[in-house]
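Only one protein chain is missing from this complex, and each of the others stays in its spot.
In order of appearance the chains are A and B, and numbering begins at 1 in each one.
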């Protein structure tokens, strides 16, 4: 399998930062806040690889930095340090050194993001179909008929009724909004999809169907995904490999069944024990 | 003949941080498995038989020792050290694992669960379904159950689905963890015949059997594990 993403030493510090930040924070220090300079170390020295068609899970509690990782990869936040290389065909792109326009191009063409909060991923001022149209228009498709057809196909694929494509997603249920978000993210057939707590807060039955949909999409399109969640059940179902984060650092990584059945780190053992 | 699997000095213990305990599971295990042969793991409860299988499959992280696997091209991989991607590749292509319990999505039918490994290897859906039906019939799973999720099945029925899933893709190395523990004598006989068949096809098998007579009948060699003494793990 081909590697499509390689992240090395990704760090995100909110605040001035100081030389002591790294030793003052993390799982040993049991805090995110550096006592010397007051900065919040959201993510520190995170490294990961992602191969084509693979689902990588990032699990951790609130404030562990798991969302920060995907936000920086989607250029929603700027990292303080670190590198991320994206392998696209024959190209190798150093994500954080690209200019803003190139980053936006990648976001629109090659990456997809599904947020926990549909407000972030969807524009409620336009229809469900318009949301998908917007993403297609960003990637320079300019034919109304084909945009409309593709929007209809995508919404049908994600089990949103075609008759509702001209309604604002504001009137949709939470599960439907996530489906529209997924359809929107998939519009440009991106090789990389980032999913940030996509089923959190949904009914269990709705959760299950969304997770099934994600798995089906992975099988059909061979999309590589990073799934961020605090829910070990989601990880168990979706991810082949898993990273466990705490206080901004990766404390453990491995095959998902190994992390869940033979966790090495004290925190992971506690996490697994409280979940099962 | 070159062994398919050559385990030497394998130990596994669990370090429980919360309880500040070290739980030994198996220690200094030495096992070989040859193509077309079945090696049976025996020993008292708590001697770490299942742990050995899980260490091979990387569901457990081995504490020490080596687990050398020889693939089709003759390339030897130490499964105790191999990268996650290598393990995933071998799981998809080479190594099958039938556990005591069926872990599966409650929303998928028995047939869908059975043919998953075939689909993962790129077999077409129609072909996979044909082979799935054939195997389920052979394992005497009633046809009315094929389209039903196995959540409501009896223990024996679940176990047969589990077996079917493990056997269908004909892995090179098959790990069996008490696959017949809750089967009736008739079905157990079916399973024994099936295991015999795949042995003859060249599959190497490492198995833990509930029934001693199955060991006598199917095993080409037997490895007996000793119970580890709690609190006294092997140094590693």
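Throughout what follows, a contact is a pair of C-beta atoms (placed from the backbone, for glycine too) under 8 Å apart; a residue touches a chain by one contact, two chains touch by 3 or more.
In this section, contacts and distances are computed from a predicted model.
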item: Options "Neurotransmitter:Na+ symporter, NSS family", "Alpha-D-ribose 1-methylphosphonate 5-phosphate C-P lyase", "ABC transporter permease" or "tRNA 2-thiouridine synthesizing protein E": UniProt name of the undisplayed chain; value: "Alpha-D-ribose 1-methylphosphonate 5-phosphate C-P lyase"
item: Displayed chains contacting the withheld chain; value: A
item: Identified contact with the non-displayed chain, of A:82, A:129 or A:191; value: A:129
item: Identified contact with the non-displayed chain, of A:5, A:147, A:198 or A:271; value: A:147
item: Residue numbers in chain A that touch the chain omitted from display; value: 100-101, 104, 108, 123, 125-127, 129-130, 133-135, 137-138, 142-145, 147-148, 166
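Quick note on the criterion: only the chains that are shown with their structure count from here on.
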item: Between chain B and chain A, distance of the C-alpha-averaged centres to the nearest whole Å; value: 34
item: Chain B partner contacts - residues on chain A that touch it in the complex; value: 1, 51, 208, 212, 219, 237, 240-241, 254-255, 257-258, 261-262, 264-266, 269-270, 273
item: Touching residues (chain side chain B, partner chain A) in the complex; value: 14-18, 54, 58-61, 84-85, 87-89, 105, 107, 119
